[in-house]
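I have placed the structure first, in the form of structure tokens, so that the comments after it can refer back to it.
Every protein chain except one is present and positioned as in the full complex.
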Amino acid sequence: MTTPAPAPQTDEQILEVNNIEVIYDHVILVLKGVSLSVPRGGITALLGANGAGKTTTLKAISNLLHAERGEVTKGSILFGGAEVQNLSPNDLVRRGCIQVMEGRHCFGHLSVEDNLLTGAFTRRDGQTAIREDLDLVYTYFPRLKERRNSQAGYTSGGEQQMTAIGRALMSRPKMILLDEPSMGLAPQLVEEIFEIVRKLNEEQGVSFLLAEQNTNVALRYAKYGYILESGRVVLDGEAKALRENEDVKEFYLGVGGEGRRSFRNVKHYKRRKRWLS
Amino acid sequence: MEFLNDVLVQPFADMAAAPDFLLQVLWEGLVGGVLYALIALGFVLIYKSSRIFNFAQGIMVVFAALTLVGLYEKGVPALLALPLTLAVMLVLAMTIERVVLRPLVNQPDIILFMATIGITLFLIGFGELIFGGENKVMITEQLFIPTGSIVFEPFGGFVSIEEKDLTAVIGAMVLVAALLVFLNKSKIGRAIRALGDDHQAALSVGISLSTIWVIVWFIAGVIALATGIVWGARAGVSFALEVIAFKALPVLMLGGLESVMGAIIGGLAIGILEKLFEIYWGQPLLGGNTEAWFAYMLALLVLLVRPQGLFGEKIIERV
Amino acid sequence: MNPRPDPGQLAAADDGIARGGVLLDVKNVSLAFGGVKAITDISLNVLKGEIRAIIGPNGAGKTSMLNVINGFYTPQQGTIIFRGRERRSMKPHQAVGQGIARTFQNVALFKGMSTLDNIMAGRSVRMKRNIGWQMLWHGPALREEIEHREKVEEIIDFLEIQHIRRTPVGKLPYGLQKRVELGRALAMEPTLLLLDEPMAGMNLEEKEDMSRFIIDVNQQRGTTIALIEHDMGVVMDLSDRVVVLDYGKKIADGPPDEVKNNQDVIDAYLGVPH
Amino acid sequence: MFYRTAGQFKTSYEADHALFPIRQDAFLLGVVLVFAFIIFPLTASEFTFRALLIPVLIYSLAALGLNILTGYAGQLSLGTGAFMGVGAYACYKLITIFPEMNIVVAIALSGFFSAAIGVLFGLPSLRIKGFYLAIATLAAQFFLVWLFQKWAWLYNYNASGAIQVPNIDMFGITVSGPRATAITQYYFVLCVVCVITFFAINITRGRIGRMWKAVRDMDIAAELVGINLMRSKLMAFFVSSYVVGIAGALFVFLWRGAAEANLFDIPLSFRVLFIAIIGGLGSILGNFLGAILIVALPVIIGSVPQAFGIPLDSAMVEHLNIMIIGALIIAFLIIEPHGLARFWAMIREKFILWPFPH
Partner (left out) sequence: QDESIYIPNLAYRTGPFAATGTPLMNGQRDYITLLNERDGGLNGVKLEYDECETGYNTEKGVECYEKTKARAVVTQPWSTGITLQVLPKSNVDKIPILAPGYGFSPMADGKVFQWAYNPPSSYWDGASMILKNISDGNLDSLKDKKIAFLHLDHPFGKEPLPLLEVLAEKHGFNLVPIPVGLTEMQNQSAQWLQIRRERPDFVVMWGWGAMNAGAITEAVKTKYPMDQFVGVWWSGHDGDLKLVGDQGKGYRSISWSVPNSEAPLMADIKKYVVDAGKSQINQGEGEFDSVFYQRGLMISVILVEGIKAAQEEFDVRNPSPEQLRWGLENINLDEARLNELGAEGMLVPFSTSCADHTGHGGGWMLQWDGAKFVKASDLLTPDRAEIEKLENEKAKEYAEANAPWPLNEECSM
């Protein structure tokens, strides 16, 4: 098992996760010691197969596990240098760390615009500032502006995803935990969303922790990446290095020796247990 | 034939024959309706913010009223007892949030519903332990609620309107208007509506469940107190009041579980219609006591046409 | 209560449509929700034995299209001809009776039930021992149960989900849930299988697995498949023909290569050419 | 430990479909049955029969009926009490109109009356869902209780408005009425409950049970996999109300001996609902565990202060009782929202895995 690289200087890291263990329902051990860190102003990707524990890691960070009868039993989590395991989710949002949950989770009965406004719940800087940010979100996602008065429950999957991201932006976060933003989005939109991520990162210095299945895109935008397999970090490194890694190429990017494999010709490989852990 | 006459003609003939009596019936229905609406309001608020079907609303009414009267009987001046009671309701809201709701976050609706029945039982036991079971007199006069009655004499008969009922009607209107503004215009109002849709998502955007729930349960407590004062002024305060929770349920069905407007309109409609039905059809034809079920049947019929009630949120069904 | 579909009708093949004939013909269908026009006057067909892809930007009306095909939505206009029979509206369970099965964009499994039960539920229509026999269990009901269980086990083997047979599906990771959902649809032995984003949220490996299942179903069982997918690699590799929707309108229809290079499609959907 | 699954392999689907895939479960059931059929009757006092054993069985049956509807088919009902009433009044009418009728037959038939009424009030479930449906079932609750009160024919025009169970013999033994002994009634109830439970287990694990669960978990999806919603919902109402009706008939004929309309009012419905939920929705075993808890608890709590010689007056005891029950309900829901059955399953799981955790 590859141990994660020793974490660099603490004040550089906006988020640090040290060796956490998560148990659901008192019995199901899901994370078996995960450590990772996100530098201030960085974009870090968290990759891994289904069920590897990406979502669990993000929820552990944002303290949303309680509602699912899960708990962090070991390890520590530091955000902006301070321990945050015992904070409530809203304290964390107030400190600037917000999660965009997997699978959209919009407020179905609220209009798209009200959905966005709920994102500003923790803000104290007045109506005009909030209005300005709303307009900003609308410039990022023009489609939302068109549907601003529809009930979110009736909008399409992609529109809901945009709403969820837009809603997070409304809290003016320092750091966004983005869980599978590309799921179910049209290719064009995937690019757009990642472009927005890049823009926010560059223009406003927002840090990102991205959990993604779409390794290809994720590694193009992220600077650093961690690969998670059944609750453990099995590989990490600079995005560029990961892209060059043979295993990553083979199993995550789908490029074998002779370029991209066709989905039509896939054979049934037994490819479990590749990284000896 | 005679049957048709009894059902379709005679009742209306009776109404026309004694218009003053009809007016009185309508007024009684209206007052009853306002009370139902008030209880329903408490339900709606809590349902909206947590999808909890708070069965304990009925007992909260009793509890609030008993606390008020109990404090007064212990020698606390009425005008001090009122804020003290509010404080008690706040403590109650906080306790419920801490002990019951927080550990049950994200559980299925029915579990939370059961939990509120648990709360109901607890409060019944607790309340009787402290206040005893006897019927108490509401401290109407001490709270400066007028107690006289106004008598009109239209159509050669008379219609008598209790001043305290009138106060209740006006008070309820004000309360509702305030609530509507609060829910639709304020940030907390929006958060309350968001919470109802998705607890997790609400948590993730930084809405504090605990705070909102305490606020909501406290408001429900205030509404309960208002209901308790009004209803207690009519019939005294005792644990027999707890059954009024059941009068509010059809109102909710009719008006829609999440709608403040619905609670009001549903309450008034049910109050008036059930009284008319009881007086002009129920008593002469069915042996009376139809109020026990009329509202439910009416609401059921409405639901068959609109499954989410008149003003409820449409159930979103997508795949 | 309507009678159960008769078994002859359920048997997959044998409806006189040859491979390559028109199995499903959607004609001039329009669907609107209040002011939102989800589908505007779209016609498309699905040939027997092919894999047909439906793509388009988010909110284009793809899911709505599937919903129209299997009877969940009733279009305001247009007709649908399936296996030579025309209809505009029917109940979803009747569509199943005619041989249409589907999976869902947001997994719609029966969360409290095990994998096995979920897939068995897919066979409910085909089981017919009444409540009397069920009460006694031993005898005909058990025999029937075992008979169907064998079929279901075949599917479980095929999808390689033996190890989660007894796990409540609510606890499964997303990828496996999608697979179970496919299994449930297969258990219905459909003539036409509708897949709504079967690979969303999967990593490459799982996409490859899923692709293989889809191809196998199509080739070995001869099931016609219509699928919605956003991964262009998958769409291009698997499908025989692709239809592109945009804001409820059809903007292109044809073989993958042709569609891929269509400028409208690039503008509306792909962004950069792939 | 006891729960060793090692060495127990299934060689056919038939074996896999057996009621107890694990041998120890069958053994455990055997033990429980021996207790129920032999040990309890030998040792129990009349008070135990009447205040504990018989009510536990009858309430279990009622909860089983409700559980079919709510736990399996997902349709929340708050009107169980009234449906029990239908069974009871139907049985009363049958017995008084046909005094020669065997009581078993009368009870079995009376279930059909409540089943029919159940289906009637189940019709709205095709359109109405969730809590709206729950409140709608209250319409049945209030209407039926009102009817029991107003329709004098139902109680044979008794002045008191109550029904009174006459002495009824079966094979020369009095099974019902004031002369029946507690032990006969106990055996009678026990047999009925066993038979119905057996049927219920079979129905819920087969095709119909699956359909119900599918409707419960996601009715749209159920419809889209070809399940006829109307059919399965109404069938759930039918079967559930049938069982509840039987429970109602037993309630009055084999236990209470007399009943007035108010007996079938809301508190009864709620008590049955509590049993089903505390026991565990969607579980057969849970009903029994729940009934034991809800029926036995007050009896036990009530006798604790006495046992310790604490001089509390009865009102105080009752107040504390209500408070404790309320608090316990909340506590149980928090500890295990899925009920005692799940609790038991977890313990069992631990035994199976023992001594290796995780």
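Chains: A, B, C and D, in written order; residue numbering restarts at 1 for each.
Throughout what follows, contacts are C-beta pairs under 8 Å (C-beta built on N, C-alpha and C of every residue); 3 or more make two chains touch, one makes a residue touch a chain.
Here the structure is a predicted model, which is why all the values come from computation and not from measurement.
Chemist: From the touch rule at the top of the page, work out which displayed chains the omitted chain touches.
Modeler: In the entire complex, chains touched by the missing one are B, D.
Chemist: Please identify which residue in B:Asn5, B:Thr95 or B:Ser160 touches the non-displayed chain.
Modeler: Of all options in B:Asn5, B:Thr95 or B:Ser160, contact with the hidden chain holds for B:Ser160.
Chemist: Can you tell me which of D:Leu28, D:Met101, D:Ala162 or D:Ile183 touches the chain that was removed from the display?
Modeler: Selected residue, touching the omitted chain: D:Ala162.
Chemist: Under the stated touch rule, tell me which residues of chain B contact the chain that is not displayed.
Modeler: Residues of chain B in touch with the missing chain: 18, 21, 24-25, 28, 31-32, 128, 132-135, 137, 149, 160, 162, 231, 234-236, 238-244, 246-247, 275, 278-279, 282-283, 287-289, 291-292.
Chemist: Counting contacts across the full complex, list the positions on chain D that touch the omitted chain.
Modeler: Within chain D, the residues touching the omitted chain are 46-47, 50-51, 146, 149, 159-162, 164-167, 177-179, 256-258, 260, 262-263, 265, 267, 299, 313-315, 317-319, 321-322.
In the analysis below, only the chains that are shown with their structure count from here on.
Chemist: Taking CA centroids for every chain, report which one is farthest away from chain B.
Modeler: C
Chemist: Using mean C-alpha positions as chain centres, tell me how far chain A is from chain D in Å, no decimals.
Modeler: The separation of the two C-alpha centroids amounts to 48 Å.
Chemist: Could you tell me the distance, in whole angstrom, between the mean C-alpha positions of chain A and chain B?
Modeler: Distance between chain centres: 45 Å.
Chemist: What are the residue numbers in chain C that touch two or more other chains?
Modeler: In chain C, the residues touching two or more other chains are 63, 72, 104-106, 108.
Chemist: Which positions in chain D are in touch with at least two other chains?
Modeler: Within chain D, residues 220-221, 224 contact more than one other chain.
Chemist: Would you tell me which residues of chain A are touching chain C in their complex?
Modeler: Interface residues on chain A, with respect to chain C: 28, 47-51, 102-103, 143, 150, 154-159, 161, 180, 183-192, 213, 215, 251-254, 260-264, 266-268, 271.
Chemist: Considering only the defined contacts, which chain D positions touch chain B in the complex?
Modeler: Those in contact with chain B are residues 70, 76, 124, 127-132, 134-136, 138-139, 142-143, 145-146, 149-150, 220-221, 224, 266, 270, 273-274, 277, 281, 315-316, 318-330, 333-334, 337.
Chemist: What does chain B use to touch chain D in their complex?
Modeler: Against chain D, the touching part of chain B is residues 53, 99-100, 103-104, 107-111, 113-115, 117-126, 128-129, 133, 246, 249-250, 252-253, 257, 286-287, 289-290, 292-293, 296-297, 299-300, 303-304, 307-309, 312, 315, 317, 319.
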